[in-house]
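Each remark here refers to the structure printed beneath this line.
A single protein chain has been removed from this complex, and every other one stays in its place.
Chain nomenclature is as follows: A, B and C, assigned in order of appearance, with residue numbering initiated at 1 for each chain independently.
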């Protein structure tokens, strides 16, 4: 994605920013639009061509980003607003008919806090599929059939997540799969302040746990909307930023500094970063101390937005009523 | 099962005892044998005919019960012995070839303590299936390919457990499914002191949560061994016992007492029990105060016995090494 | 409390009902008044004399009971109403000046679900004492200084709860201690549907875990308000009820029945109950299957009511905002 390949982001918005910085102009095949609400900024990045997809490093599709920097301060006013914006954007992206059946998949490892976001959201999703079999008609008005599953990760089950999800999808045949995942961001400011929705599915190598799976319309035979929130920054990103900052400072110096800075090739930078981090620890994350509480808060916001988007009778405020 | 139909047990051993008491002689189609170790008693009840199955209320198959009343006192010597007996009996019942692949299913609701036994065992099963794809041959010696899954319950996922398990079985095609479940017993003394193994699978209506599912060779297309431990007694069982005790006392009295006792028909007893318990609370359990700790201890015993039975290189003592 | 001494209740309301049934008239030294709201009934039992206290088996003081049978169905409307009533009643009982400092104590064992109510409430109390040292004056308006502690139980810490609480009270010198505890009730209908407030403190032998401690104005040197919710019924209570029901049925029969029923003395009934329950299991509880979820819901209601009562700026609805 970036010059020296050490910086990893799951956010299309960040990939686009990096690309813009590099290309210094808008790139063909990538369309961007946006709107703001009182406490959020919504950006829609549409990747419309294979060329755009290649340049961005993200498959074609729509990527909606909801940014709310104040979310981290625990304000419930901001949390409610993000849930409402999520309800609206997810509703528009999904375009669900009233009788649709939805399967919510909470990806990630419930035993690793920053990767536990998906399972935590699934805990609070308002599950109704089993009621639909028996419930009288009047109860169904305004509710859709929703099932939810946290399939765990390969190290916990010995089974590829994709295998579990495929098996369930084949049995219950939902009209839509909504997959929740914890993401890695480029910038610490994004941790638990940004929500990304996308209709291009989940692709191998994305997410906090570096999953090998793909969950896409092709692999599952049903539409997939991914909902992700950055919960970590990779340590390599910070190390790489430190080097960039230093080189930037040198470049601005007179004389030999600029020349020296140029002398560091991407390969040399990568080597320096690898020297900094123990190579046997594959995944080193930077997280704020309060990550456990941030994950809990973020799961609440996602679940209330989701409950209201999936069940037309439920508002985002009520969506929370079903949360533990 | 009993005269007034209010007492529910998932243990073949208890069903047999009740039947013997009623029939006052051994019943055709039900064979029993046993052995003892220092701290356990092992009983094998074999249901060999459909007639026997009907009388016992349990499908044909082998039911092995390991009883260890001292287990409840937290003795690790007894716990280790039970794990070893479980390893031996499960090994003999399963008769696994070295290259067999096994899927362990932890039934039950992780959010309801007495029903969380299965998921807790799955947490500590030594999962290896994902390693087999990449591991060099020498690492595999003495290990079998084991996957493990806690599918949750209908109220949590909106999906019948059977649907999830079937989907996974169809994808990974194990040679054996081992299903762990929390059971209801007839007697409080059995809670977390008795382990039942059986090769007849899991049948609808059994277990703590009154599951509607069946997991059998017929439904899954693969052999199923069920491992269960009673974790609760139903409140109806205690209420019913209280009435029986009173009637027994009356029967032994002279004069009108015996006559009165006889006057209480099973239907009348059932009515009395229903008066005692609020009818809108379907499942009332009797549990000891320390149930949370008992479930944790029992899950350790099952997991260490299981790990040693499934992986020939691992002993029951080592089985514990992999537990959290 | 009752004729045969096997039934244990921590609720003054139930003790009074049993007493009324026995005495068949109002008892001197016990005053009762009440009010209702849309979904709750509030009863105030005032024990005004030592004679009344002896007869009731509860020390002198005011006992306020909030009954809301619908609370168990998970309705958020009812939950909000109970929280508001709790705010009002606790506020009236406590009569706190604006600058009061409060210490909330969550009694009970966090490792035993039905006894974990107190610690769960403490998790969600809006703690402010540490902010008061540094915060600018305008932030303090409408907030009181609140500290909160879950001291655990003797079996977890090796320390009497009373010793821990006393030590903390001596250091931080609060104006009021609010002690939250899980109670035992006489009737299953009361489990997680009734809240009792009292200004007489916590007395040895009360609560789910049969604590040996006392937390009273005398022992702590500061006012104590106890807030309790029944989370279990003792198994002896159910067994005893079963015998009573049977004897009642016999009494209504003609002839020998009535005579026989009378022949069962309280001592004989107690012996029968002891026969029913294994004597080495001291505490057997009857709980609904969904007890884990009920405890979580009840802790939310108490914490939101408490937050609004302790912090005048916070409403009961907002009280929830601070809950996880």
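Just so we're on the same page, contacts are C-beta pairs under 8 Å (C-beta built on N, C-alpha and C of every residue); 3 or more make two chains touch, one makes a residue touch a chain.
Since the model is a prediction, treat every value here as computed from it, not as a measurement.
Q: Touch as defined at the start, partner being the missing chain; which of A:51, A:88, A:131 or A:188 qualifies?
A: For the chain that is not drawn, the touching residue is A:188.
Q: In the complete assembly, which of C:46, C:76 or C:129 touches the absent chain?
A: Answer from the full complex: C:129 touches the omitted chain.
Q: Of the residues C:46, C:76, C:166 or C:203, I need the one that contacts the missing chain.
A: C:166
Q: In the full complex, which residues of subunit C touch the absent chain?
A: On the side of subunit C, residues 127-131, 145-149, 152, 154-160, 163-164, 166-168, 170-172 touch the unshown chain.
Q: Hey, which subunit A residues sit against the chain that's not shown?
A: 111-115, 188-189, 208-209, 235, 238-239, 241-243, 245-247, 249-250, 253, 255-257, 259-260, 272-273, 275-278, 281-293
Following the convention adopted for this analysis, only the chains that are shown with their structure count from here on.
Q: Can you name the chain that lies farthest from subunit C, using the mean of each chain's Cα atoms as its centre?
A: Farthest by centroid: A.
Q: What's the distance between the Cα centroids of subunit A and subunit C, rounded to whole Å?
A: Roughly 44 Å separates the two chain centres.
Q: With chain centres defined as C-alpha means, what is the inter-centre distance between subunit A and subunit B in Å?
A: Once rounded, the distance between the two centres reads 41 Å.
Q: Check each residue of subunit A and list the ones that touch at least two other chains.
A: Within subunit A, no residue touches at least two other chains.
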